[in-house]
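For this depiction, one protein chain was excluded, whereas all remaining protein chains were kept in their positions.
By letter and in written order, the chains are A, B and C; residue numbering begins at 1 in each of them.
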Amino acid sequence: MEKILEFKGITKNFPGVKALDGINLDLYKGEVHVILGENGAGKSTLMKVLSGAYAPDAGEIIFKGQTLEKNSPIISEMAGIRMIYQELNLIPELSIQDNIFLGHELRKGSFSDRKEMYCRTKALLTSLNIWANPRELVKDLSIANQQMIEIARALSSDAKVLVFDEPTSSLTSVEIKDLFEMIRKLKERGVGMFYISHRLEEVFEIGDRVTIMRDGMHVRTDDVAKIKMHEIIEGIAGRKIENLFPHVRKKRGKKLLEIINLNGERFKNVNIDAYAGEVTGLSGLVGAGRSEVARACFGVDDYVSGEVLIDGNRVPKKHAAKAVDMGLCLLPENRKEEGLALSMSVKDNTIIAALRKLFPKGFINDDLSRRVVNTYVNKLSIATPSVDKLVNYLSGGTQQKVVVAKWLITKSKVFIFDEPTRGIDVGAKTDIYELMDMLLEQGAAIVMISSDLLEVLGMSDRIYVMCRGEIVGEFDASEANQTTILQYAFGQHKNEKVCES
Amino acid sequence: MKKSRHFKLSSLPNSIYIFVIVFVVFGIGIDKFWSPANLSTLLLQASVLLTVAMGMAVVIMTGGIDLSIGGIISLSAVVAGTILKLGGHWILAILGALVIGTAVGFLNGIIVQKMKVDSLIATFGMAYIAQSMANVISAKRTVNWEVLPQNAMIKTLSGDIYSKQLGQYGQAADVISISYIALICVVVMIVMNIAFKKTRLGPYVYAIGANQETARLAGIKTNTWRIGVFMLSGFLGSIAGTMLLIRAQSVQPTLGTGMEFYAVVAAVLGGNALEGGKGSVVGAILGAFVLYSIRSALMLEGISTFWVMVTIGGVLIAGMVINSLVYFYERKTLLKAKLRATESIEKGDVR
Amino acid sequence: MVKKSIILAKLKTSVYDLSTVFILLAVIAFFAVANKIFTGYNYVSSSNLATIINQASFLAVLGVAQMLVILVGGINLSIGSVMAFSAILCGPLLVESSNLMPALGPLGMVLIGAVIGLLNGALVTTLKIPSFIATFGTMYIFRGAAWIIAGNTVYFRISPAIRFLAQGQILSIGDFTIGMSVVVCIAVIVLLTLLLRKTTFGHNVYFTGSNPIAAKFSGISVNRMIITMFVLSGALSGFSGVLYTGKVNASDASMYMESHFDAVSVALISGASLMGGYGNIWGCAIGALIITAIKNGMNTLQVPSEYQTLVLGALIILSVFFNDKLIGKKMGVTSGTASDSKDANIVAT
Partner (left out) sequence: MKRIVTLILATALVLMTFAGCVTQAPPAANDSAATESSISANQAEGDAENVASAPKYKMIFIVKSMAASFFLDVIEGAQAAAEDLNIELNCVGPETPFSVEEQTQIIEQAIINGVDGVLVIPADSDAIATAIEKCNEANIPVITPNTKANGGDVVTWVGADNVEVGYTLGKIMCESIGGEGNVVLLEGTPGNSTAEERTEGYKQALAEYPNVVLLDSQPANFEREAGMNLMENFLQKYPEIDACGSGNKDMTMGAIEAAKNAGRLDQIKFITFDTDDDVIAGIQSGEVYATGNQDPFSQGYLAVISMYAHLEGCRLPSMMHLPMKVIDSSNIDEFVASMQS
């Protein structure tokens, strides 16, 4: 089998983070190369380098014998490297066939040759066992079918290399079967495929080779036949604990947050308790429904049934303002969109949530707010020349600190941190951990959603693990370790059950 | 070709509801509303708005807006009129109008796409500019010309191609007639719909409106297309200007006043969301018809002008209310679907 | 070192904020010179400047009414109709012959304006109708309604109190006379600036305009903010109606048909961003001054009016173009920083 693609010493640095560290990887014609790793292991970054979204700091990509010069999304696509991302890039108002041929329509003169496109689309869909009418509008399709169309679209311009990023995350088992069916067809066609997934059972079902990455480094590559499930999990888990976790267990205070049988769009029967002086870790894979739970109980999203209690009193549905007054606060996952007003100053961003508490009369005393903000800027050592600096200028870590400061000022009782250290360099991380501890000292309860296992293990006192919208396990930090948590997160604790489905 | 999903609530142009309501209510409530003469007049009068509304719809679908249409109408008409006044040939005059209209559209496109000025502002300013140009060229006076052989055609165009007396409503109400202007409008409608349905225009407009970045990654020259769309709108605007010129056999410099708003209203009534990415040319056409049928109906009934205004405003809002109701409904169903999907994932069921 | 950078930053931002002022100065300078050359008329004479200021004051209030909505990312076309509608409903109370207390009429107008504002806000927030469309609808409805109610009645001989409010002259140094309208305008601007800059409410408004989602996540009830701004804008439109009536000493249904154009123009030139969350109330004063200065200058130069609108149109486009550039610079969007931090975000996924 001939090599179609090869990564040579790919390295990519982000401010404070070494995302990829000299990765060497190759892909043969007609093979499925599964890439595994924790969130943040660098899988997606590597693929983004391949697609040309990122330029590597070092190393080169060799495609069909020659290196990809100044790669860009368009170039890589022309070359025949197609990505299938989780978030779909389809135009909802367009028909399936228009989406599939968007940008390279077949034309008769200046008219687009709908008949031909129809036939080809039809053929394509049939070959993938999708029984949809090519003239259907994409917006009328189920999410699963939209995903299939996305794949079909990639195939339409006969791709040489396909990258599946979590393709099955929103597919039903039947559809997954169809997908695998198709993947096998593609193998016969000699298409090389990278396959990123969190469903380990899939590795054995579809994969030829498997590569495990960790902290942006290549751990091992083996034939699937030669590797065992537990080896994989250990491979993924085997991170050395750096001691950047200042966390010391305090005595448990009273129950501050109680989530009872919360049911919603993306999660069901969620029960979570959080106690004062404790960090309650909420672990699981991306898309397991952790953030959704957080958003729902904070009141920015709606939920179907269930209750959220703070200190025993009920938090009204979809009423964030009330939740804030009751002392609940959420530090959202993506701060740029949800946490900050980028066009406003550090001061305005930090003070915003506390305004009502600080100035009950409604009139702002600028000196006071300045003083307050300054104290927290110093406390959190937020790196900004002045509090009038626009947050847009600040680095990711500093921005996160601003968001934290925002809630510290409100003197909230319950803090929900969603991925508190995402995209933050190590130094800043410790700051934020210390900060959490400080909060605990003040008798706050913290719920920490994190995909970083070490963080969860290092910081939490109790750990809930979510998998596909459900809480699948609850541990005391003492009895938890990376492997067990991963097993639950991957849904491997009921291994056989998952496999037969 | 088979439109499998055409009768799905969400995929209908929203104006269809109001359109039906209006036509039924008026049809019943007002005698002569369905009379051939009324309908053919309706088409004739709506022609101008129909023409610009289609252009506006396309612009809106790309996520922009074109408030300069009114100015473009005035300007192009004035230019054509002036050419006729100078004894120019009628073809020359019309060409002149089309060229100037398209040029202004091009300018809009450049300002929006290259200078990155929000289209609302850009065209808002351009409206002032075009209107002033019209005033300058016409010296603020009505432009008229003596009928010469080389411009006699303009006169002819104002007439009917075909007109036949039927019987039932009695006299004037039964004359069914197709005027040249209506014909032009119909042709434009057909061309636009073909262009939108059968060429790349449609898909690209949706793609750009939905997400410029995705469109660019799909290899669409977004800049070119958006500028092109503004030019199209300008072009249609100048056609409308010419129509008004033909109708009045003269040009007042303030000809196009207020037209831009009517066009936006028609387009939006037609379900073209201002944020772009959804809507249809057909919808805009229906929207324009709604507006005009309301006006003509109320005029037939002899309702005072002011009530016509109130009604139009009300219908616009009513239309939007219906739109958003549909939107709520859609979201509900979508949510249900999602829930079902997630459930089926949980218990990897067999459909 | 740090101190210096702070000062620099402060200076920078203030310079960006003052961009409109520079435009104004440029305009005045231009017309001063042009008039000297062509007509020999002293454009910058204290009296002429006074005229400009007095005329601008009304336009400024109008602009503020628009700006309030723009701050939360909306637009309000119904201002003129609200003026007419309220002025007609309260017409009988405004005339000097009415023996009721003069404050009643204005209060009524402001109230009516507020109610219509509420309607607009509700349409925009709860029914998700784009403000452009919603307010266009109400513009038509209430203009029509005004005519229906009024017919051809003109309310004139407006009660002196209101007249004084709009055109009374309070102090004059030499031939530099400042009218009450200017005081009123300044009062409005100061009050609203205080409201928007010095109160929690104001901060929430700016935050909402700047990033609604983040606002939601900070426990701000976004819809309430938007509705409130529409109500304020409506109330202020009603108040502009009062000023207009007092100024021209009469009120009728066809009052100020072009207002929505003027108001939008002022707000746009004032350097606000249609995206919301960016703009200063006092900017409206500058915007109004710019427009008035141009009109006045072109009148004095005897330039035909059609060229006035020509210039106005160009000015709108250009000033917004440059303002956006400046805002862009101010937020460092142009530099690579934004994209880098984005990448940093993506790393972990």
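Assorted remarks:
By definition in this document, a contact is a pair of C-beta atoms (placed from the backbone, for glycine too) under 8 Å apart; a residue touches a chain by one contact, two chains touch by 3 or more.
Keep in mind it's a predicted model, so treat the numbers as computed, not measured.
Shown chains touched by the hidden one, complex as a whole: B, C.
Only one of C:34, C:107, C:122 or C:314 touches the chain withheld from this view, namely C:122. Touching the missing chain, out of C:203, C:216, C:247 or C:260, is residue C:247. Among B:88, B:109 or B:253, only B:253 touches the chain that is left out of the view. Annotation for chain C: contacts to the undisplayed chain at residues 41, 47-48, 51, 54-55, 58, 119, 122-123, 125-127, 141, 147-149, 151-152, 154, 156-157, 167, 169, 179, 223, 244, 247-250, 252-258, 292, 295-296, 299-300, 302, 305-306. Taking the complete complex into account, residues 25-26, 29, 32, 35, 37-38, 41, 44-45, 48, 134-135, 138, 140-142, 144, 158, 170-173, 244, 247-255, 257-258, 294-315, 317-318, 321 of chain B touch the chain not shown.
Just so it is clear, only the chains that are shown with their structure count from here on.
Steps from chain A to chain B, minimised over paths through touching chains, total 1.
Chain centres here are means of the Cα atoms, and by that rule the chain farthest away from chain C is A. Work out the mean CA point of chain B and of chain C, and you get 31 Å between them.
Per the touch definition, chain C reaches chain A in the complex via residues 2, 5-6, 9-10, 13, 197-204, 206-207, 210-211, 213-221, 277-278, 327, 330-333, 337-338, 340-349. Partner chain B is touched in their complex by these residues of chain C: 75, 123, 127-130, 132-134, 136-145, 147-148, 264, 268, 274, 304-310, 312-317, 320-321, 324. Put simply, chain B touches chain A in their complex at residues 1-5, 8, 10-11, 198-200, 202-203, 206-207, 209-211, 214-215, 217-220, 277-278, 335, 337-339, 341-342, 344-346, 348-351.
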